[in-house]
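Right, I'll just put the structure down here and ask away after.
Other chains of the complex are left out, but the ones given are in their true place.
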Amino acid sequence: MKDAATSLGIGLAFVVVILANVLEGGNPTALLLLPPLLLVFGTTVLVTIAGGTMADAKQAVVSLKTAFLGGPQSCAEVVPTVVGLAERARREGLLSLEDSVRELDDEFLAKGVTLAIDGTDPDEVREILEAEVSAAKKAHKQSAKFYADAGAYAPTIGIIGTVMGLVHVLENLSDPEQLGHLIAAAFVATLWGVTSANVLFLPIGNRLKRLGELETTRMELIVEGVAAIQSGANPRVIAQKLGSLVPASEQAPALDAA
Amino acid sequence: MKDAATSLGIGLAFVVVILANVLEGGNPTALLLLPPLLLVFGTTVLVTIAGGTMADAKQAVVSLKTAFLGGPQSCAEVVPTVVGLAERARREGLLSLEDSVRELDDEFLAKGVTLAIDGTDPDEVREILEAEVSAAKKAHKQSAKFYADAGAYAPTIGIIGTVMGLVHVLENLSDPEQLGHLIAAAFVATLWGVTSANVLFLPIGNRLKRLGELETTRMELIVEGVAAIQSGANPRVIAQKLGSLVPASEQAPALDAA
Amino acid sequence: MKDAATSLGIGLAFVVVILANVLEGGNPTALLLLPPLLLVFGTTVLVTIAGGTMADAKQAVVSLKTAFLGGPQSCAEVVPTVVGLAERARREGLLSLEDSVRELDDEFLAKGVTLAIDGTDPDEVREILEAEVSAAKKAHKQSAKFYADAGAYAPTIGIIGTVMGLVHVLENLSDPEQLGHLIAAAFVATLWGVTSANVLFLPIGNRLKRLGELETTRMELIVEGVAAIQSGANPRVIAQKLGSLVPASEQAPALDAA
């Protein structure tokens, strides 16, 4: 399910920052200086990569697509699918699900049902599926951590640029005409450090963390669903049980207290 | 139950901030500049939205009503209701509760008792209700996190505005008459960043977190109550057990040690 | 047990701050300006209240007495009392404790022993007492959190005052005579923000958290004691077991390693 919160949010945030600069009489192009841009983006990405493995860095790049173009998959939609499978399994036996599996969009659900059809021991099935949930949880966490780390490095790396610039200025006080311009240039590094962190890295990190939470909630719901199908539980009870696992954000808003 | 802590607290806090400004001889209207207001509120809300999903953002808006106009529902009031149901169930049987359910204000309690009447297995009932508690916990956490995140972004976004303003000033040192005014305008962004975080976003986040805690305490009390009714426990023992789960803030103050 | 750490510590800390100011040639009364005092204390308390419920705020006020005039109740003293009760219960039966209960100072111990005398099931007794421990834990945490929150808000609210003051100064650079005085006044807000947080709010929050820890340790010791009495355990073993639960700070110092 596409969810435009991140692409819209980050895109419009940059527009607002530029607009505010223009409204104050500033010239946004004056902020596009190569040295601070190189310093802030280059160093931040490099030290973030240095804090993990090459595989982590690659996965973080791949997950960018998820953050901007992807979105949460519905939990609520899983419930009727599972209930349908449970009804058929009750009526026609577990093996009859072999046809249904082929039509399932969800790979994780398909894997679980296939394990059940193969006659794998229910405890074994749960263990295998939960190990996958746990591995997915760790992978999502790691990608989110990449951008959270970058968001923590960027402002201080901006400060490195500003202090280097100020040291340069202070060593060359002989040309007072240039002072204002040089100090301004020094501060642009801080500006890019703080902006890249708050308008880019940290929101991406938060988004990936949140999508990971929703994804694992969905996988946990499927684990319960497969276990219920395998145990031959009453489809009505399964619907009730899985329904109580669906996140509130997919139900009617339930937060208003009197 | 309406609880005015947030509406009063935040409202009066803004009054105090304005009053302090006036007492120092300042002019509060001089702080109402469009660029910093647009930058701080616009960017903060946009990057906070970017860190989640559209559904999260919608739920956060809905929960504003809860924060300002809602309040904690009483835990203590649940105890006599549950004890009354337990007494009737003991006297007239579980099925006799069907009439009582219709009169219950509390949806969650009604759902639990209905499951019990329907003859659902006690372990199953507990599992379904606990899944709802857990989903409610996550939903409350997510809404509180929205405002906590906004409170973390706002001051640094204010700094973005101030640094952009200072860069603009430093590039235009030729007009010393305007210097004071321009630097003042640059600092207004920091002012709004820090103020919006501390007087608006963070208190709302804390409030939603606290209401969520109290709500889940109440739901957990109901889970225990339904289990006790279903097990046919002695109403006197139920009263004692549920009573010990009521938060101290609803009992006589119990914090004074000698 | 009265423990003067907080009243003495905070009282003397204010004396030291004033003394250091006087020794540097400053005039402490110059710091008693109404606008920053109103801003820092007023806004901090108001936004802290806004982050919870009215009941939380009331309980936080009540707990001030505990922080300044109260102190930890002894854990070590509970051991002989419980051992005495266990001996009597072994000799004369559980019902014989009815007289002893009336002489107990400790309400929580009295409640536990009464439940045991009433013939409540041991698991039930433990569950009820542990629910009370958990409720007490949450209540202590909430009061400590109030002051920890206030300690987190205060410095940034001081910064609001200073930035407002500086904006005011920068808008009025025409009167250079007054500049020093006005900037000084602006910084007084930061001074009160940092001082109130570090010399008042944070120490009170830490104190309440610590007293809560000691109180719940003591309650947990009583839970074990009541369970041991009810199970008719050997008083010598009870003494040994409870003794190992007494915090090290009430025993001979055991931290020196060779």
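The letters A, B and C name the chains in turn, as written, and every chain counts its residues from 1.
One rule holds for everything that comes next: a contact is a pair of C-beta atoms (placed from the backbone, for glycine too) under 8 Å apart; a residue touches a chain by one contact, two chains touch by 3 or more.
Treat the numbers as computed from the prediction; the structure is a model and nothing was measured.
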item	value
Total identical subunits in the assembly as filed, 3 in place	5
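To be clear about the criterion, only the chains that are shown with their structure count from here on.
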item	value
Smallest count of steps, each to a touching chain, taking subunit A to subunit C	2
Same vs different contact residues, subunit A with subunit B, by half of numbers used	different
Between subunit A and subunit C, centroid-to-centroid distance (C-alpha), Å	39
Mean-CA-position distance for subunit B and subunit A (Å)	24
Residues within subunit C bordering two or more other chains	none
In the complex with subunit B, residue positions of subunit C that touch it	1-2, 34-36, 38-39, 42-43, 46-59, 62-63, 65-66, 70-73, 115, 120, 124, 127-129, 131-132, 135-136, 138-140, 142-143, 149, 153, 156-157, 159-161, 163-168, 170-173, 185, 211, 215
Interfacial residue positions of subunit A with respect to subunit B in the complex	3-6, 8-10, 12-13, 16-17, 19-21, 23-27, 30-31, 71-72, 155, 179-181, 183-184, 187-188, 190-191, 194-195, 197-199, 202-207, 210-211, 214, 217, 237, 240-241, 244-250, 253-258
